[in-house]
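The structure appears right after this line, and notes come after that.
One protein chain is absent from this view; the other protein chains keep their places.
By written order: A, B and C. Residues from 1 in each chain.
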Amino acid sequence: MNEVFRLDFKVRDYECDLQGVVNNANYQHYLEHTRHEYLEHIGIDFAKLADEGTMLVVKRIEMDYQFPLRSRDHFRVDCRLERISPLRFGFVQNIVRLPDMKPIVAAKIIGTSINRQGRPFLPPEIDQAFSS
Amino acid sequence: MNEVFRLDFKVRDYECDLQGVVNNANYQHYLEHTRHEYLEHIGIDFAKLADEGTMLVVKRIEMDYQFPLRSRDHFRVDCRLERISPLRFGFVQNIVRLPDMKPIVAAKIIGTSINRQGRPFLPPEIDQAFSS
Amino acid sequence: MNEVFRLDFKVRDYECDLQGVVNNANYQHYLEHTRHEYLEHIGIDFAKLADEGTMLVVKRIEMDYQFPLRSRDHFRVDCRLERISPLRFGFVQNIVRLPDMKPIVAAKIIGTSINRQGRPFLPPEIDQAFSS
Partner (left out) sequence: MNEVFRLDFKVRDYECDLQGVVNNANYQHYLEHTRHEYLEHIGIDFAKLADEGTMLVVKRIEMDYQFPLRSRDHFRVDCRLERISPLRFGFVQNIVRLPDMKPIVAAKIIGTSINRQGRPFLPPEIDQAFSS
């Protein structure tokens, strides 16, 4: 449970807005992509689950913006899973610029798992993967 | 078949990039949204079709960029359908700035309809809607 | 200060992801666009300020996801400004589906104003607009 997963990125120019820095919403994309890569790493396929009717959904997100990323910046996003309750899990995530490790964003995401009807539903494979 | 459908928009700041103008890819979003609104207008539900396994897909797009849109600009996107063959249809689309009608983008999009297996498939309701 | 600004939208299909609902990051776009329209409404031009070197920046965002929006949904985003300190301001924002007013997202955004060097800087026109 204490494993920290890390993924490295480089800013793409289209992710920057007219202030010349990465648009705020794009940090959510970086965080989401890192979570999905982490899930793949532990054997969970987000798209396949969606196709089968199990939705991993975000219930709450908190993000502290510490410093903006700019065109061409390299950065690292990490992801650490915390089981909060049988049906709630948290992801603690940080974005740091590379190579100087300057803090960019600190985030906490609370998620859950539902079925097509919107009811709480946790498939055994996720329950197991998130407990190991 | 000669009906021209029109939809008005306003630039959202997050659609602009570090050059201070709307990012090129976003014009494709404007064109797509206008096509989908046009389809809804003639009784075709893009998302419902996708859910049922019929995909309306773009095969080719040509876009001429005539002048850039900026923050706060108002603009109009139009859409005119041309049946090219039983399984191919074209959309002629233009974007003009409002209120001065300055040409922004001229585009031609060629689309077709396929099933989940990627094979050509045109449901009767689309065939009919596109023929009227 | 207690004025509530409201803006109505309709979901665009490209804003939905493979789960068939609006992608989480796009709600941040809706919130941002509403804030910028609110700023324009009270006489503040976000893009012009950026061009002149004054950046209105988000420091922290909290979002509770209550229910997802789907293709074609209509929705309303509101925005209420709260002055937190001379250099910090908060925006309380809600997204509700139309016409049934179902709660979709509840958000709180903390922002500040900086100059090109990243130092706190509040132009008098913003100070005045945010105090009235």
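We take it that contacts are C-beta pairs under 8 Å (C-beta built on N, C-alpha and C of every residue); 3 or more make two chains touch, one makes a residue touch a chain.
On a predicted model such as this, the values are computed, not experimentally measured, just so you know.
The chain that is not drawn here is touched, among residues B:L18, B:I44, B:L81 or B:I126, by B:L18.
In the complete complex, the hidden chain is touched by one of A:V4, A:A47 or A:L98, namely A:A47. Only one of the listed residues, C:V4, C:L18 or C:M101, touches the absent chain: C:L18. With the whole complex as reference, residues 18-20, 24-26, 28-29, 32, 47, 50-51, 55, 57-65, 67-68, 118 of chain B touch the missing chain. For chain C, the list of residues touching the undisplayed chain reads 13-14, 16-18, 20, 23, 25, 71. Panel shows chain A; residues 12-14, 16, 20, 29, 32-33, 36, 40, 45-47, 51, 70-72 of it touch the chain omitted from the view.
We take it that only the chains that are shown with their structure count from here on.
Distance between chain centres (mean CA atoms), chain A to chain B: 32 Å. Mean C-alpha positions place chain B and chain C at a centre distance of 28 Å.
Contacts with at least two other chains are made by residues 20, 29, 32, 47, 51 of chain C.
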